[in-house]
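Below is one structure. I have some questions about it.
Here the complex is missing a single protein chain, while all its other protein chains stay put.
Order of writing sets the labels: A, B and C. Residues in every chain begin at 1.
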Amino acid sequence: MEQNLLLTYLLLTPIIGSVLVLFFKKEQKELIRWFGLAVSLVAFVISLVVYFSFNQTNPQFQFIHQVIWIKSLNISYHVGVDGISLILVLLTTFLTPLTLLSTWKAIEKNVKMFTFSMLFLEVGMLGVFISLDIFLFYIFWEAMLIPMYFIIGIWGGERRIYAAVKFFIFTMFGSLLMLIAIIWLAVYASTTLGYFTTNLLDLYKVGPTVPHDIQGWMFGAFFLSFAIKVPLFPLHTWLPDAHVEAPTAGSVILAGVLLKMGTYGLVRFCLPLFPQSAVQFAPIISVLAVIGIIYGALVSMVQTDMKKLVAYSSVSHLGFVVLGIFAMTVESVQGAVIQMVNHGLSTGALFLLVGVLYERTHRRDIAFYGGIAKLVPLYSTVLMIAMLSSIGLPGLNGFVGEFLILIGSFKSPVLNSWWFTIFAASGVIFAAVYLLWMYQRVVFGQVTNEELKHELTDMNLREMIVIVPILIFIVWIGVYPSTFLKLTEVSTQSILQQVGTFTGNLLK
Amino acid sequence: MSSIPMEYYLILSAFMFSVGVAGVLIRRNAIVVFMCIELMLNSANLTLVTFSSYLGNSIGQVFVFFVMTVAAAEAAVGLAIIIAIFRNKKTVNIDEINIFKW
Amino acid sequence: MKRERGQIKNDTNMPQNNYEYFLLMPQLIIAVGIVLSVLVELTTKKSEQILPWLSIALFVAAAFDSILNINQNFVLFGGMIEVGGKPAIFNFIFNIGAALVVLSSIDYLKKYGAYFGEYYILVQSSVLGMMVMSGAKDILMIFMGLELMSICFYVLAGINRKKLSANEASMKYFLLGAFATGFIVYGIALIYGATGTTSIQNLVENFVTYSSNIIFILGFVFFLVGFSFKIAAVPFHMWVPDVYHGSATSVTSLMSTTGKTAAFSVLIIMLSAVFSGASNVFRPYFATISALSMLFGSVVAISQTNLKRMLAYSSIAHAGYMAIGLAAGNIFSVAGIIFYLAAYVFMNIGAFTIISIVEGENDSKTDLNSFAGLNAKSPILAALMALFMFALAGIPPLAGFFGKYYVFISAIQSHLTWLAILGVLSSVISVYFYIRVVVFMYFKESVEDFKIQISPYSLTAVIITALLVLVFGILPDTLMNVITSVLH
Partner (left out) sequence: MINLIYLTTLLPLAGFLINGLFGRKIKNEKVIGIIGSAAVGISFLVVLGAFIQTLGLPAEERSNTVELFSWLNVGGLHIKFAYLVDQLSLTMSLVVTGVGFLIHVYSIGYMHGDKGFWRFFSYMNLFIFAMMNLVLGDNFVVLFLGWEGVGLCSYLLIGFWYDRKFEKGTTSQAAKKAFVVNRIGDFGFLLGMFLIYMTFDSLNFKEVFSRAASFPIAESTFGLIALFLFIGATGKSAQIPLFVWLPDAMAGPTPVSALIHAATMVTAGVYMVSRASIIFASAPVVMTVVAVIGLLTAIMAASIGLVQNDIKKVLAYSTVSQLGYMFLAAGVGAFSASIFHVMTHAFFKALLFLGAGSVIHGMHDEQNIQKYGGLKKYMPKTYVTFFIATLAITGVPGLSGFFSKDEILWSAYANGGFVFWLIGAITAMLTAFYMFRLVSLTFYGKERFDHNHVHPHESSAWMTVPLMILAFFSVVGGYIGIPKVFSGEHGNLFEGWLEPIYAPAQAKLATYGSHTHLEEILLMTVSVAAALSAIYFALYVYGKKPQIAESVSNKFKGFYNLLLNKYFVDEAYEAAVIQPIQKGSEKFLWKIFDVKIIDGMVNGVAFLVESGSGFIRKIQTGVVQSYAVVMMVGIALALLWLILSL
C-alpha cells in the first residue's frame, strides 16, 4: 500500500504551529495572531492540494499513511480520506483561518494561549476526520475536548465555568461509553479475526457479525456518544449554554465543525459497523430527530438572546442531518453530508455576524436592537443572505441539503412512512418564522435605541474578508451543488452498500 | 508427640486472636490497644508453633523468631509515637485524636 | 496429619557460583548506602546537605543496575528471593520514584520543619524493604520486606514530632498498620498450617489442590485482607485520607506511590497462579473491592476542598481501577496493572510535588482556593498541574489513559464488562474534581496573593515526572514492551 504523507503533513502543520506559538512572548500579540493565521492558511492550502489530487470515482480511502504506534495493542497511526471526510476536512481548514481572523480585536487576554488552543483544536478536529483506526479516532475525539474547554472557560461570558464543565462532562460521559464499546469490539475481533485490532477496515468486516443482541448494545454505546455531540433532541441542553458563554470564535468553531463530528461519527461508525441494529433503531432515532427539528425551531422562536436563538436553530438543523443519515437512501445521506457543510457555513456566518454586533455593543439581546438597517445597511444585507441560507431558500445552500434529505427520507424503505417527512418539512416553516422574526425585530422598524446611533459602525474591511468567502460558498453550493455532491457520491454509495449487504439489501 | 490433639492449640490461639481483635476495637487507651495487637501477633506465633510441631518441619519455628523480632521493633516504634502524642496532647485517649475528619 | 517434610525442589536456575550473588546488586547498593548514611549522620553536622545527594545517587545506581540486568532472572538463597524479571521492573519503579521524592523534598523539608538527615535514612530503608518484598519467593521474605517498609513509613509519617497533625497521622497509620499485620501473620500461619511450606513457588504450582482446603482459603483471605489494607481498597481504606492529609507532602507522595506499588507487587506474586488462569476463586472478592473503591473514591473526592485529601481519595479510586486487573486475572491484566502502577506512581509524585511547592508554612495553602489563579502567578506550575490532572482523569494522550485502557481490555477479555462500565462511570465522576482544579487555576482570579517561591530541585523533579508521563502517554510501547518481555 503506497504511503502518502500528505495527510500527515496536514496534521503536522497545526501541531508544529501550536508548539511554536508557545515560544512567542506574551506581548507580541500582533505577531502571534499573524502566525496563527499563517499556520491555518498553510493547512488550508495543503487540504486544497489533497482535494485536487483526490480521485472522486474511487470509493476506497485514499492518501493512506499507516505506521505502527503501539505494537502490543496492534494500534497504528492509520490515516486516510474518502469523499465524506475530505469535505469535512476542507470545512475545518476553511473555517479555522476565518475564525482566527474574525477575533482579531475580540480577544485581548493572553492571545498566546488562545492561538495555541485554536490550533490544538484544529489538530483534534482534523485528526477525527482523517483517522482510520478507531483508537486513534478516540484519542483525537478526546484531545479535541481540552482546547474547547479552555476556550469556553477562559474567554467566555459570565456563566462560562458552568458551561465549560457541563460541556466537558456531557461529552466525556458519552465518549467513555464508546471506549468500552471500542474495546469490546477489538476483543471480539481478536476472537473472530484472530488478532486484537482496532483498524477500522478490519472492523468493518467484524462489526456486522457481532451477535444481534450485543450488537444493539454496541450500537447504543457508539450512538449515545455521537448523539450527545450532534446534539440530538434530549441530550442537547449543553449546546445553548456552551454557545452563549463561548467567545465568538469559540461558538463559530463549535457550531461550524465540532457538531459535525457527531454526525460524521454516525455515518463513519454507527451505520457501517452495526448495520442490522442501525436499521432496527432507525425509526426511533428518526422520531427523536424530527422532534429535535420541531422542538429546536419552536424554542428558538421565543429566545430573547440572539446567540441562544442560533444555538437552538443548530439543534433543529442537525435534526435534519440525523434524519437524513438514518433514512439510509442515497439521496438522504448525500443530503445529510452536504447539509453538514451548509450548516457549518450558514450557522458559522450567523455567529460571526452576531459577534460583529457583540464586539460593538457588548449586547446580545434582541430587544436592545431595532431598525439598524439605516445605520448599518451593508451588515443588514449580509445578515439577510446568511439568514436566507439558514432558512433554506432555494438558490442558496440550505435548500439543497434540506430538499435532498426530505426527498430521500420520504421514499426511504427503512422508515417507510411519510409522517417523518411531513413533520420534518414543517420544520421548514418554523425556520422561516424564528429567523425572520429575529431579523425583523433587529433590522427593520424604527431605530429603537439611541445608543445604537453612535455605537454601531458598519462592517469594516477585516469583517468583510471573513464573511465574503462564506457567502461565496453559500451561493456556490446553492447554484451549482454538483461540485460538492460528486465529491461525496461514491463514498456514500459504498457505505450504503456496506449497510445493504448485511441487511438483505433492504435499501435501493 | 504429646497426646494433646492439635485442635485444642488452634482453638486457644483463635480465641486469643479474637480477644486481641476485640481489645483493639473496644479499649480507648492507645497503649492498651497496642498491647492487644501484640496479643494478636502472639496468638499467630502459637498457631505457627503448633503447626510446626505437628507437621514435623522447623519452618514454623523459624518464622516465629522473625515474628518476635518484628514485634519488638514495632513495639519500640509504636511506643515512641505514643510518647510523642502524649507530649503534644497530654492524653493517650484515641478518641481525642481526631483533627482530621471527613 | 503427619506429612512428609516439604522438600525444596532443586531449582533449575539456582546460581551455581558466587557471580550470581552480584545480581543482588540493587539491594546491596541500598543496604551499603544505609550504613554509609548512618556514618555520615554521625560524623558531620551538615548531614542534611550531603545525604539527599547521596541517596539520589544510590537510588539512581540501583535503578539502572536493576534495569541493565533485567533478563538475568535467578532465584537466590534457596528459593528465598528472586532477581531480574518482574522484581527488576518494580525495583526500577521504587528507586526512580524514591529519587524523585528525595529530589523534591530537599527544599520542602526546610519549609516543613523536618530538616534532619534521619529522613533520608528512613526513605532508603523503606525502599530496601519494598525491594525485598517485590523480590520475595518465600512468604517469610514478604513479611520481612513488608514490616521493614511499614515501620519506616510509620516513623516518616510522624517525622516532625512537634506537629500534632504528623503525630496523629503516624499514630493512626501505626495502629491500623499493626492491626493489619496481625491479620497477615495469622493468615500466614494458617497457610503454613495447610500447606506445610512457605515457599511461594510451591504454593503457586499446586494452588488448585490447596484451594480445596478450607484452612488454606481462610488463611489466604486473611492475607488478602491485610494487603487490601496496604493498597487502600475500600473497606480497608479508612486510614488513607487522614494519614495522607496529616503527614508531610513528600512523605505522602512516597507512601501513596511506591508503598502501594510494593503492596500490589506482593499481590501479583501471590496470585500468579490465578493469573495463569488456574482458578479464579478470588474473582468475586477482588471485583467487589474494586467496584467499591472506584465508586467511593471518586464520589467522596468531589466534596473535598483540601488538595492532599482529594488526591488521597483519588488514590483509593486508582487502587480500585488496578484491582480490576486483579479481578480480571489473565496474563494481559498483569501487564496492565504494572503499566498502570508505573503511570500512577509518576502522575502522583508530580502532583504531590507541585502541592509541596505551593504549600506555605505549617500546612497552609494546600486547599483549592490557594490554587485559584495559579496560572497568573506561575504559568509553568499551572500548566504542569493541569497536565497531571488531565493524566489522572484519563484523558487520552497521557499515561493515565493507557493504564485504564489496558486494565479495561483485560476486564472485557475475562467477561467483566460490567466492571469496566463501572470503571468508566467512576472516571466520568472523577473527571469533575480533577477538572475543578484546572478551573480554579485557570478560570478564577487568585483570592490571596502570596508569592510562590519555586525551588529549582522540586521543579526539575516535576519536569522529569511530566516528561515520563508524556512519554508513557505518547509512546506506551517503550514501557509495555519491557513488561511483556519480562512476563513471558
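Keep this in mind: a residue touches a chain if its C-beta (ideal position, glycine included) is under 8 Å from a C-beta of that chain, and two chains touch if they have at least 3 such contacts.
The structure displayed is predicted, hence computed values, not measured ones.
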item	value
In the full complex, displayed partners of the excluded chain	A, B, C
Residue, one of A:406, A:452, A:466 or A:495, that touches the chain absent here	A:406
Contact residue for the chain not shown (choose from C:300, C:398, C:419 or C:468)	C:300
Which residue of C:50, C:67, C:164 or C:221 touches the chain not shown here	C:221
Residue, one of C:63, C:176 or C:266, that touches the chain absent here	C:176
Absent-chain interface as seen on subunit C, which is shown	171-172, 175-176, 179-180, 183, 214, 217-218, 221-222, 224-225, 228-229, 234-236, 238-239, 241-242, 281, 284-285, 296, 299-304, 429, 432
Residues belonging to subunit B that touch the chain removed from view	21, 24-25, 28, 33, 94-95, 97-102
Residue numbers in subunit A that touch the chain omitted from display	166, 170, 234, 236-237, 295, 298-299, 301-303, 329-331, 334-335, 371, 373-374, 388, 393-395, 399-400, 403-404, 406-408, 410-411, 418, 421-422, 425-426, 428-429, 432-433, 436-437, 440, 443-446, 480-482, 485, 489, 508
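Convention: only the chains that are shown with their structure count from here on.
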item	value
Contact-richer chain pair (by C-beta pairs counted) among A-C and B-C	B-C
Whole-Å gap between the CA centroids of subunit A and subunit C	44
Rounded Å distance between subunit B and subunit C, as computed from the means of their C-alpha atoms	26
Sequence positions of subunit C contacting 2 or more other chains	none
Of all residues in subunit B, the ones touching two or more other chains	none
Subunit B-touching residues of subunit C, taken from the complex the two chains share	1-3, 5-6, 140, 143-144, 147, 151, 154-155, 158, 161-162, 164-165, 167-172, 174-175, 178-179, 181-183, 185-186, 188-190, 192-193, 196-198, 241-242, 245-246, 309
Complex contact set, residues of subunit A against subunit C	69-73, 138-139, 142-143, 145-146, 149-150, 153-154, 160-161, 164-165, 168-169, 172-173, 176-177, 179-180, 183-184, 186-187, 196
Residue ranges of subunit C in contact with subunit A within the complex	335, 390, 395-397, 401, 405-406, 408-409, 412-413, 417, 420-421, 424-425, 427-428, 431-432, 435-436, 439, 442-444, 475-477, 480-481, 484
